[in-house]
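Just one protein chain is left out here, and the rest sit where they should.
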Amino acid sequence: MKRRDFLKFIGAGGVGTGLGILFGQAIKPPGSKLIPYLIPPEDVIPGIANWYASACTQCAAGCGILVKIMDGRAKKVEGNPLHPISGGKLCVRGQAGLQSLYNPDRIPGPLRRKGARGTNSFEPISWEEALSEVTAKLKELSDKGENDKLYLLTSALSGHLGRLTDDFMAGYGSTNTINHDLFDYRNLRYANSAAMRLDAIPHYDIENTQYLLSFGADFASTWLSPVNLSRGYGEMRQGEYRERGKFVQVEPRISLTAANADEWVPAKPGSEAILALAIAKLIVDSGHYTGADASAWKALLAPFGLTYAAEATDLDKKKIRHIATEFMNTRPSLAIGGESISAYSNGVSGLVAVNILNHVAGNLGIKGGVRANDRDLFAGTRAKKVGPGIDALIRAAEAKEVGMLLHYNNNPAFTTPGTVKAAEALKNVPYIVSFSSFMDETTVLSDIILPANMSYEDWGDHFADPAPGYQVATLMQPVISPVYKTRSLGDTIMELGRGVGGAVAEKMPGGTFADHIKESWSKLYSQNKGMSASALTFERFWRDTLATGGWWPEGAYKEQKLSVTPKRVARHVSKEPAKFDGAATQYPLHLISYAQAGHLDGRGANIPWLQELPDPVTSVVWGSWVEINPKTAARLGVKMGDMVEIESPHGKIQSPVFLYQGIRPDTVAMPIGQGHTLYGRYAEKRGANPIEILPSTVDKRTGVYALNSTRVRILKTGRPGDLVKMDVSTDELGRNIVQTIAPGATGKVPPSSHH
Amino acid sequence: MNQPVLGLFPHVDSMVEAAVGLKDTGYTVTVFSPIPLGDALDPIVVRKNYIRYFALFGAFIGLFFGIILTLGTAALYVLPRGGLPIWPITPTLLLTYESIILFGVIWTLIGFFIVARKPNFGKQIYDPKVAIDSFGLLVEDIREDKIEEVEQLLKSFGADEVNRVEKS
Amino acid sequence: MDNISYKEVNEDVVRTMTKTGWKYWVALILCAGLAVALWGVPWGYQIYVGQGVTGLNTPTFWGIYLANFVFWIGISHSGTLLSAILFITATPWRRSIYRSAEAITFFSVLTAAIFIFVHMGRPWNFYWTMPYFTTRQLWVNFTSPIMFDVFAISTYMTSSVIFLYFGSIPDLAAVRDRVTGWRKPVYTYLSLGWRGTDAEWHWLSKSYTFFAVFIIPLAVSVHSIVSWDFALSMVPGLNKTIFAPYFVVGAIFSGTAAIVTLMVCFRKAMKVEKYITLMHFDKLCMLLLVMSLLWSYINVVEVFSGWFANTSAENETLRYRMFLAPHSYMFWLMILTNSILPLLFIFRRLRTSIFVCVVVSIGINVGMWIERYLIVATSLPRKFLPNMWHDYIPSLLEISVTVGSFFFFAMLFLIFVKVWPSISIYEVKEDIGFPMRKGFKRH
Partner (left out) sequence: MSGILTRIKDKLKSYRVPGYRTKFDYKWTMVVDLDRCSGCEACVVACYAENNLPVVGKRDCDVSRRFSWIRIERYVEGEYPDVKVKFIPIMCQHCDTAPCEIGCPVYATYHNQDGLNVQVYNRCVGTFTCATYCTYDVRRFNWFTYKWDAPLEQQLNPDVTVREMGVMEKCTFCIQRIRVAKDTAKDEGRKVTDGDMQTACMQSCPTDAITFGDMNDPNSKVSKLAKSPRRYRLLEELDTDPSVIYLKRVMDDKKGSGNGHGSSHG
């Protein structure tokens, strides 16, 4: 054999061997290897999770939630599918609650002020020490006989915790319970109470309506009960076995909700009430309204003629008439009033106007309209009267009439206009106790901090307001043990009450707050027929309730007539438009401050997920911006991202420009939520807070600061801003990305076209 | 005992003439040169091109290697991707093309090593001058009595230098 | 080359390897130092911290590193491909420059190959792209253009090294005879016992022909495959059928320009003007001119067909590339250097002016680098969904690595000229001709 041939042979042999190995590999069954790198994530063996029902406390809506617990840690929050408010769904803030729970900037345990007030200098102390110090202070105040100088400042506390604090205050001898939240719908409550004699916020039945006319209600992101209303919205649009409902939004800018509307009606800021009344007048005049008091309505609405309204609202007459025609002819229709109609100096009037509109169109008390809610299960014991507002506390503090302040879970130093100087006022209070979880602008003023558990770590209950037409009682249970050295607020209050002794101690229930909740529910069980009917014994009922997350008589809606009479509302109807600070010549632009989807009133700003969540409308992350119409911006000579100064008669702030076609040229808008000076690493020194430059204008009837009651001017700074937005281009360039279909091209048509 | 003789020529043509003459006489001649002489050597020796078989063989191995590698391994783990067939044609062709070239090149090199008997670090007859400007003519298989004659012959053809050489 | 003797050639070439002035050492240390400082250190940092130190972002996942990769692959096309084509077509002027040109090929392929690892997210797992048997079910996807790359480039690198080494064997033998000390055994082994017999020369030239034949289609396929990394995607601006010839032409264009630039430096530094003459520059510049015209033609075709298609995606990419991108002036600079300046080579006077050659060839290399950069950096930022568009601006680190790669390449070349006969001794001698009794006879 020649050498060359030998090599050929070797070569061929090598190939043959390779072939053999390959075939050998090929016919092996899969999975006979060592730990392969070929593991798609689906083969990771899932762990076993436990689910606990509770209620979401990120806003006041009270969605029922399920918390996924693995290894004693909360992993995910999801809507409780059984729960009538959330129906298994949840909004951004609800989802992000866990990052509030596990926030690295939570106050880890009791703190006592060390340095000067407001310098954020605290030292950790033990719970015993903290409780005894506060008890001593309470006693001291009581000994001085200044019991009525004790103030309690909280967000609206839900359920039995609220009742416990009421008892505490009553036992102590003080009536100064101040509930404050930037968006707590006081105007809405007041207007409903005045117009319809309703204590509870009614259920706005978006789900079943065929025509939704919204006056600036941003229900898709923040307004009232966003998850519940959004669920209704989805059904209204594409629910099975029904026609597609039409949706018109009146708002000076295209909010997230307005973006979903079929028509956007950019009425001039402050004129929304006039528009509502003008539509009501058209309806009454057309003879659609057949009530006995039609002539009274006619008289009341007489000043709101179409010409006047068109001029005041800066809208086309045809458009107003068109809306009026559709609104009355489409059955059922529904008008709702949100922030942009209520955030003026005459906010209550606007909301009353919406009620009038609903009344004359015949939308009150019907399916697909406004449906009354029962008083919650506390009826009679804790009426939801509109109590004193934050301005009462600030006035008292300025007058040095506050002896001691108990503060929990809100941030007036951030959410009240800069001109009010809330922080300055609170510095006059000799002793402030805070139960807050985060060191924010208000908490830092306190002398001692007794951090409360978060809702995931604590017992509690929530009674939905607005409820979906029937009562919803949600039970909260501790789903994990406290992450930090915090204590149940209920336990703390009870212990303080017992420590002070006397009348307070008597009012305090025995045992722990957990016992108290169970006991209270057993009372509810025995008082409430629906509850007792659902289970044989209370223990059984309690076990079921803990598992399902609460109690609600599903679908037990009681028809309840609702009406508005001219007499009741006459004093709220006036031709006088909203007042704005700043002369139009000097300050040519209206400023709209609105709740940002993720941050609401600023409370979400310390949650990294929400900071990094692009704003649904502008896609801006990690900062604030000011929305300006491109035409206005061209006139001012500013472009996207430029830093500008927004100056009102009460101050100025800086913010980068966001050019937005969807805003009136005479209006600029800024989101609320950023601009914290103190609120943990994720929130601090980021963006600007538009509330700082707002006037202290309040609606006298409710004490609510009017967010949209100032004009501003925009000044160039010449510097680039720090705008970070995720959308580079919002121009579709004809690429058919979001495809649309004209109404009527499918089976679902807007009902108005039937007429 | 054969004593090889190396004649160093300054000119190609004289060297070739000498080589032809000696070869015709029956001596074994080997030409050393600093440059490839190509067809100038045709009068002395014509060689067959064996390299082409190696190249062809390498190309065939490459062909099989490419096909087996791509198709065989695809059968090893059946992982669909992008809606392409598990045994896709175009990539197989492409990779086979590359492997044909790779193996063709490698086998050509191996072929050269074999037919040129390289590397060879053993003792060989060599004169560094042939790497510069001399054309060497090595004459082997000389009967002992003919050495002088060959030397004379080389000189007469124009060799600068004629040496009796040994393997070094 | 009439006045050069065979002996002189040997002496000159060996001199370039053995006589080393201080300037050489300064240059070498400078290049090596800068290569480490500008490339090695930042790359180490990037591996430690992550790809986040680059300017890459969500639509623009490929940036300057990929541009460098394509650029260096392009440079590589000068040497081996030109050498092979000119060898097959028996072009005489190839002989004194092809060795260095092949070295350029090897070093630039090496640089390019390293850039693949530079751009990877987890370069420590690079061997997962190699087809080898493991018990952990690692295998490679042969439908991936990246896999084509791995195959093509490793084949190319292997073949180029063989081609370079194989052609050098007789010269290594010549060097072996002339050196002493540590060099002696090194070149003894490198030359494989070459003697220069007629049989050796015969097999050498036969084998060499085969290598050349193998290498020409390989080189064309390599750059086609590199272009398919882009062209097989659906990204507007990358998904172009013309990319394969475009890249091949561009590669030869840039490679030839690189040869011109390097030859100017080389002949100056090594004082080998008598081997690399103005005639060589004349020929190379003619080649450049042809390539420039071809390149311009394809470029026009690319732009025109994109414009003619008149789809939103194509239009946007073109608009972005020419006017809107952060560095859109680069497009026009590229047109100047690649299409307009080479037109100077129409004139023989300018073809033989070293100054013009240097200016234009450097310009072409800059332009060709820009071309690769623009292809990547102005297509990916404008993909299909306008919401996700995002400009790409390379970070300082990326720029430093890019600059460092040039020093790395220079370092390799500097080492090469000292350890390898950088001018083919025996082929220059062929150029001189066979010494006959009646003088030299040329082929």
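As written, the chains take the letters A, B and C, and residue 1 is the first residue of each chain.
Criterion: a contact is a pair of C-beta atoms (placed from the backbone, for glycine too) under 8 Å apart; a residue touches a chain by one contact, two chains touch by 3 or more.
Values in this document were obtained by computation on a predicted structure and should not be read as measured data.
Asks: What chains on display are touched by the one that is not shown?
Replies: A, B, C
Asks: Of the residues listed, A:560, A:619 or A:696, which one is in contact with the missing chain?
Replies: Checking each option in A:560, A:619 or A:696, the one touching the absent chain turns out to be A:619.
Asks: Touching the hidden chain in the complete assembly: which of C:384, C:416 or C:440 does that?
Replies: Here the residue in touch with the unshown chain is C:384.
Asks: Among A:611, A:655 or A:689, single out the residue that touches the unshown chain.
Replies: Going through A:611, A:655 or A:689 one by one, A:611 is the residue touching the chain not shown.
Asks: Which of these touches the unseen chain: A:202, A:582 or A:662?
Replies: Of these options, the touching residue for the absent chain is A:662.
Asks: Need a quick check: the contact residues on subunit C for the chain that isn't drawn.
Replies: Touch set of subunit C with respect to the missing chain: 49-52, 55-59, 61-62, 119-123, 125-126, 128-129, 138-141, 143-147, 150, 229, 232-235, 310-312, 315-316, 380, 383-388, 390.
Asks: Since one chain isn't shown, list which residues of subunit B touch it in the complete complex.
Replies: 75, 77-86
Asks: Can you name the residues of subunit A that touch the chain not displayed here?
Replies: Per the touch rule, subunit A residues meeting the hidden chain are 23, 26-27, 29-30, 37-44, 46-47, 70-71, 73-79, 88-92, 94-96, 98-99, 101-104, 220-221, 226-227, 230-231, 233-235, 237-238, 244, 254, 256-260, 262, 264, 266, 483, 597, 608-614, 616-617, 619, 621-623, 629, 631, 660-665, 681, 722, 724, 726-728, 730-743, 745-748.
Simple rule for what comes next: only the chains that are shown with their structure count from here on.
Asks: Counting in whole Å, what is the centre-to-centre distance of subunit A and subunit C, each centre being its mean C-alpha position?
Replies: 63
Asks: Using CA atom averages as chain centres, what separation in Å is found between subunit A and subunit B?
Replies: 87
Asks: Just curious, how far off is subunit C from subunit B if you go by their C-alpha centres, in Å?
Replies: 30
Asks: Give the residues of subunit B that touch two or more other chains, as numbers and ranges in rising order.
Replies: 73, 76-77, 79
Asks: Mind pulling the subunit A residues that touch 2 or more other chains?
Replies: Correct list: 25, 38.
Asks: Spell out the residues on subunit A that touch subunit C in their complex, using ranges where they run on.
Replies: Touch residues, subunit A against subunit C: 21, 25, 33-38, 619, 726-735, 737.
Asks: Show which residues of subunit B lie in contact with subunit C when the two form their complex.
Replies: Touch residues, subunit B against subunit C: 10-14, 30-38, 40-41, 44-45, 47, 49, 51-52, 55, 69-70, 73-74, 76-77, 79, 81-82, 84, 88, 91-92, 94-95, 97-99, 101-102, 104-106, 108-109, 111-112, 115-116, 118-122, 124-126, 128, 130-133, 135-136, 138, 158.
Asks: Subunit A touches which residues of subunit C in the complex?
Replies: Residue list for subunit C touching subunit A: 133-138, 312-313, 316, 384-391.
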